[in-house]
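Quick one: structure below, then a few questions.
Heads up, one of the protein chains got dropped from this complex, but the rest are sitting where they should.
Then we have chain A:
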């Protein structure tokens, strides 16, 4: 990897790209949990990130929980074992999935040896702008997503390849918490890409119109 990236000055390494994606996922999850009212609003505080103000949870238990998940996600990103991360918002009482926030993670094909001078490294500011756009879009989805009156919980699912190594006692196979196709609507959000990863965001929500 390092030799491949050597010619470009500020090229992002796999490690750096992983860090960006993990960071993005952390803030996206926090933003969703705040905007969708999964956790009470006063559990969150303002943090400057990506050139804007984002909400970050202060709840220690939640923070630790997310960190544990993100650590594993980071490992999977390095090994390329994860293809999709899903944040499902579930009704606390009925256990019905209300919303699914889907983040597809695609590995960008590394450019061929000959073409690497043609593909200039993406400046970090551009990546940040793309991430900012996604986060802003998540905030703006509140305008069309159905309001959730009932108390909700969330769950984070990771779609991994069969071969990915999974810490056996920490991650377990599970139901995909899908929303029935006839009762769901989907909205595609923006995407962002580093030189190595491409993350596409999408939200599916239960709508029985």
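Basically, a residue touches a chain if its C-beta (ideal position, glycine included) is under 8 Å from a C-beta of that chain, and two chains touch if they have at least 3 such contacts; residues count from 1.
Rule of thumb we're sticking to: contacts and distances are computed from a predicted model.
Undergrad: Name the absent chain by its UniProt protein name; which of "Metallothionein-I gene transcription activator", "E2 ubiquitin-conjugating enzyme", "Signal peptidase complex subunit 2" or "WD40 repeat-like protein" is it?
TA: Hidden chain, UniProt protein name: "WD40 repeat-like protein".
Undergrad: Which listed residue, A:93, A:150 or A:180, touches the chain dropped from view?
TA: Residue touching the chain left out of view: A:180.
Undergrad: With respect to the chain omitted from the figure, which of A:77, A:98, A:131 or A:158 is a touching residue?
TA: That would be A:158, which touches the missing chain.
Undergrad: In the full complex, which of A:83, A:106, A:137 or A:193 touches the chain missing from this view?
TA: Going through A:83, A:106, A:137 or A:193 one by one, A:83 is the residue touching the chain not shown.
Undergrad: Write the list of chain A residues that the hidden chain touches.
TA: For chain A, the residues touching the absent chain are 38-40, 42-43, 59, 61-62, 65, 68-69, 72, 83-84, 151, 153-162, 164, 166, 169-176, 178, 180-182.
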